[in-house]
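Note sheet for the following structure.
Left out: one protein chain. Kept in place: all the others.
Each chain carries a letter (A, B and C) given by its place in the written order, and its residues are counted from 1.
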Amino acid sequence: MKTITIAMVGSGGTGVVALGDMLLQLAAGKGLFGIMRKTFSPQIRGGESASIVRLSAEPVASFDGCIDLLLILDWNNFQRFSDEIVITENTLVVQDAQAGQAPELDALNSPLQVDFSGMADSLGSSYANAAALGYLSAWMQLDSARLLSVLSQRLHLSEQDAEVVYQVAQQGSKAYANSPLSLTPLTNTQSHDSYWLATGNQMAGLGALEAGVRFVAAYPITPASDALEWIAGRIEQIGGHLVQAEDELAAVNMAIGASYGGVPAFTATSGPGLALMSESMGLAVASETPLVILDVMRGGPSTGIPTKSEQSDFNLALYGLHGDAPHIVLSPLSIPDCCNTVAWAVRLASELQTLVVVLSDQFLGQSAQIFPPIAETQHQAHLLKADLSTANEGEDGFNRYIDTESGVSPMALPGQAGGEYTADGLEHTENAIPSPRVQDHSKQLDKRLRKLRNHQYGDQWCATKPACEGSAGCLLLCWGSLYESACEAQQLLQERGHSVDVMGVRLLSPLPLEELNKQLKQYSSVVVVEQNHQGQFFHYLRSLGLETNALHCFAQPGPGLLSPTTMANKCEEVMVNEA
Amino acid sequence: MKTITIAMVGSGGTGVVALGDMLLQLAAGKGLFGIMRKTFSPQIRGGESASIVRLSAEPVASFDGCIDLLLILDWNNFQRFSDEIVITENTLVVQDAQAGQAPELDALNSPLQVDFSGMADSLGSSYANAAALGYLSAWMQLDSARLLSVLSQRLHLSEQDAEVVYQVAQQGSKAYANSPLSLTPLTNTQSHDSYWLATGNQMAGLGALEAGVRFVAAYPITPASDALEWIAGRIEQIGGHLVQAEDELAAVNMAIGASYGGVPAFTATSGPGLALMSESMGLAVASETPLVILDVMRGGPSTGIPTKSEQSDFNLALYGLHGDAPHIVLSPLSIPDCCNTVAWAVRLASELQTLVVVLSDQFLGQSAQIFPPIAETQHQAHLLKADLSTANEGEDGFNRYIDTESGVSPMALPGQAGGEYTADGLEHTENAIPSPRVQDHSKQLDKRLRKLRNHQYGDQWCATKPACEGSAGCLLLCWGSLYESACEAQQLLQERGHSVDVMGVRLLSPLPLEELNKQLKQYSSVVVVEQNHQGQFFHYLRSLGLETNALHCFAQPGPGLLSPTTMANKCEEVMVNEA
Amino acid sequence: MKPKQYKSGIKPIWCPGCGHYSVLNAITKAFAAEELAPENCVLVSGIGCSSRLPAYVHSYGFHGVHGRALPIATGLKVARPDLNVVALGGDGDGLSIGGNHFIHACRRNVNMVYIIMDNEVYGMTKGQTSPTTPEDWDHSKLTPHGTDVPAIQPCSLALSAGASFIARAHSGDANRIAQILIDAMHHPGFAFIHVLSQCITFCPEQSHWKKIIQVREEVTDDPQQAAQFLQGDNGFSVGVFYRNPRPVWPHPSQIDKEINLRQGFQHSI
Partner (left out) sequence: MKPKQYKSGIKPIWCPGCGHYSVLNAITKAFAAEELAPENCVLVSGIGCSSRLPAYVHSYGFHGVHGRALPIATGLKVARPDLNVVALGGDGDGLSIGGNHFIHACRRNVNMVYIIMDNEVYGMTKGQTSPTTPEDWDHSKLTPHGTDVPAIQPCSLALSAGASFIARAHSGDANRIAQILIDAMHHPGFAFIHVLSQCITFCPEQSHWKKIIQVREEVTDDPQQAAQFLQGDNGFSVGVFYRNPRPVWPHPSQIDKEINLRQGFQHSI
């Protein structure tokens, strides 16, 4: 798959983020696919920022770590990004005439100078980024007819201003002829007539609302806030509510309250907030109240690295509750899959009356992607409601926690006469009366575990991508945002003559052990790759006592990209050692 | 070892708890050893309660589940305790004449009636429990000279009242001749001239203060409050402070603040509180601030069973932090060991500048035991302080988080000129400046893990008890409060002709893998026993990839006793299957 | 339905003589007087002796975790405005661990009632001090020299946090509690009732409260006047002190039948 990756770097005022957005939109309009991530300096405003866009004629959902073209509007503090924007001899460099002095880097090609600022200046505009957009459009032969509308929308311009900025862009286009790039642009081979453009956080919001969520309570936190911001305003229009709570303790309990009332409820947070919710997560488990929490992970521990991606909340999500508190943990495997996985979470939470934690991360949540349209998921919140007309209510009140075969007990909702009960975090009898007795405790512990273990989760517990050619002896096993990168690593390995299969686990807990064993036994080596320091998922897998001795741990903490090349190298190393 | 277990049961007003306390004291005074636990109905006051005392001429630290003598002051709601007080055909029963109607239980022997209430009534006293104490003293030939002082102290009596109550007790003593028990009392064989009598929570408090803790902040919670209550009042007298905080979030952060100031700090809580502390536990880890948290575990999840024991916070203590946040988890192996283990925790926290969670439980914390005097532990808080006279402070400020070989960086304390730095939960450079960069993140992650991994913890990471006879093929592996029961199970198995070794793990994390492997490889079966539903410790062990395939999981949730007999049966079953 | 038909039949775990019985009786009286359908009432509590109350009432209930009654009640009421939601709990639950939710609930003005059953002590955990404990009370082993911190004034705090209905009652007079509760349920918005509810076990001295209780008949809607009264009050006046209705939260949501959630994402070439 041929791809081109363009990194655009500048200071806060230069508008590289808007430039990236607009470039992605124009590319999409031409029928290309692509993905974009952004990165910022710690400065709140006015600091350096960068947009990295990878484009291809085929769907692309990962970054390979190469930068084909580096476009600089301001060199100041460029080195801040050296972790994330790795320059090689193959990187072409274009810089604005006013970008300042290039740093001394071995691999840096001498930059081609284009006077984007001058073009803007000459028209009395400050939008040098528009000139850069024009320049890139000319090179990529993007649809110049859409330039005007894209500019005026993204930059929130008045009609008059838009006209001027459009002219700046046209200047940029014209300048291309004099400063051409020695890089062949992409041509679109696929013919499709529509596409989606969205971030994972937006897709998570969509999945939640489509599956029936009508109550959201949350406390702002990077990088989860934009999922909530997408929901805000919309949820009211479909008859629901969003409450900005005073803290995460309030947020999670508000969600529990709404859910107890029968209204599917959701909250989103990141590591520090999830930690704060821990006690009340246990309440959802014990009281069997449906609850969905989206954790958009960032670098940890503690406040850590709030704006960058890491998969290090796995342990907390799985084990971070006091007492024996079984619950479900899911992870979306791509940006569009955020919609599906969150919708599934909403469904599972209500069907199984339990807590579901969804582990997304900053990369999935905040990267924007062009992808083929997705159909509505089939997931809908669905409570096993109590049928009180037939229930034989004795002296002892409604049997809220009756020990059924499935482990799921019918739930009465306030407003239903005859179903009155008090939900409780204290251990209780089947009819919801607090009880410290051994037999009640083990009955309820068994029931709460059984309902999760016995459920038929179906095929979607994982996604697999078999090697194109040959039978693979090696499996690349991962979860969450690494899945798409792992698929790209598979391609790289293919090119190097190695066949590996890829599996991404969507249902992290409870894992369907029998099926997992069946699959894993086929491989002489299984490389478990994850983006954290201690190999949290790997250790979890090992704790399950799998029927394989072939597990290899490849854990690398954030916030740097865990690139397909790095994964491929690791697999190759393992395969060579095995052989 | 010959033991006698006496269960005393009554309603709140009958004073069975005081009766148990006094019996234990008198027995201790006679040179006997013993252990006592109490159990209450959910009623705050006036409900039923029971005291269970097990006595022996040799040190005894566990319960075997048998009741030799049942003394009833009130039969009302006796069945509430059927989980905890299991009656067999061998149980002798004595009841007060006014105890009401005995329940119909198959195994119940017909009770011997003694008119304890009548004796009290006749002297115008309401202390029937004193008559019962006299009766038991007569049977056990306890020191009647101490009766008076024990009664007046424990019942907070005026001199005049004490005299009357003492007469009641003497009536009880006299009554023994007419209603003797067909159970031979214990005779003390050991000759020792002093003993200790204490609960695990008291021992934990002692360990903390002796190791140097001079700041405690906490929020009351059952069953941890009495550890704090023991400290309160005393810590001020040694120049420290105890703050009752507004909640656990405040408590843990107050402790972090004091500790940052160089004052060894401690907090105690139970599951729900530990869950609330999770976020700030991460702060202690990331900012490398020493912190000791004692979790006196109770039944979970959620509010669960607040007054009863369970070992189900293992997962939370080990894994319940966001991000990669390595820290230390310890568990005391007996009531007296609470002192040693908490002292060790204080020392490790300060030596390694990290978080240490100590997992005690309601059984250890609230049971009282007579045991041989213990020496002062050698554990003292000890910070690696910055020596600023030699430190070459450059432009960049004090290198608070310098990457040393051990992983421990010298710590400056406020008041030290030249050591000024800002402790941070954000990822940081060696000189404590916030940094989102890959290289700083991995350097600090490595450092924080290395300092724990490389430390030499010495032998005390576990306690072992080899089988008396023969080489054992089976290891009974446990942690925390089960260790003493496991040792008793070993004896039972010995009697049945099986040799098993016992190991109790005090340092749960990080486990010294090499040594553990060396030990485990000797056994053809290792039975991992713990008091929770999911086998949390077992799964953890398996996650470590130990070089043994012999692990068997035996997990049983609380709040019932996990008796030595049950453990022994399980071991036997495993050994038979292996053979 | 009669008051006693609103009892669930579960025997309270409370000590004989505990003030919380009065609150229980007042709730069943008020529900009966208002002829409320049990299935439409939800009592939400935290953890503490007081917080055990919901299970004793024949209605829906949620016995949550310590300090979080108000957020649960808020979520429930916002999601299900058709229900009659009463949150309740102890002084520890509401003013110590739950203090933040208290001030934010006062501000937010969701249409529900909140009763603090204030015994100036942590009954459930055996007698530690709470934010309302008198500063020289030295009966707790955790603070053997007293708290040395002045007691918080719940009504005053509620006012400064923006509560729109503030009242106080005493467990010695269940009828007054019931009457105030009825008023509170009719008040549109967040109604706070501070009940002095004695803990006979750990604070037997509270029996003298009944002698110093003073009925106050004046209700004001002026925050300045209320502030002045509450700053001067000794804490033993009972009655509705302040009633100043303002719009309840949230405003009803504007449903848009035409909305297509997918619209913003879908583009054609």
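The definition used in the following text is that a residue touches a chain if its C-beta (ideal position, glycine included) is under 8 Å from a C-beta of that chain, and two chains touch if they have at least 3 such contacts.
As the structure is a computational prediction, the values presented were derived from the model and not from experiment.
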Partners of the unshown chain among those that are drawn: A, B, C
Per the touch definition above, residue among C:35, C:82, C:148 or C:217 touching the missing chain: C:148
Touch criterion as defined above, residue of B:154, B:174, B:234 or B:465 at the omitted chain: B:234
Sole residue of C:81, C:134 or C:162 that reaches the chain not shown, by the stated touch rule: C:162
Of B:21, B:229, B:337 or B:424, the residue in touch with the unshown chain: B:424
Residue of B:192, B:453, B:496 or B:521 touching the missing chain in the full complex: B:192
Residue numbers in chain A that touch the chain omitted from display: 42-47, 219-222, 225, 228-229, 232-233, 236, 242, 244, 246-248, 272, 302-303
Where the missing chain touches chain C, by residue: 96-100, 103-104, 107-109, 131, 145, 148-150, 152-153, 156-157, 159-162, 223-224, 227-228, 231-232, 246-247, 249-251
Interface with the undisplayed chain - residues on chain B: 28-31, 192-198, 202, 206, 209-210, 214-215, 217, 234-241, 243, 245-247, 249-263, 265, 279-280, 282-283, 287, 373, 395, 397, 412, 414-426, 432-434
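Definition applied: only the chains that are shown with their structure count from here on.
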Centroid distance [mean C-alpha coordinates] between chain C and chain A, Å: 41
Rounded Å distance, chain B centre to chain C centre (Cα mean): 37
Geometric centre distance via CA averages, chain B-chain A, whole Å: 43
Residues of chain C engaged with two or more neighbouring chains: 63, 65, 67
Per-residue multi-chain contacts in chain A, two or more chains: 279, 282-283, 287, 424-426, 434
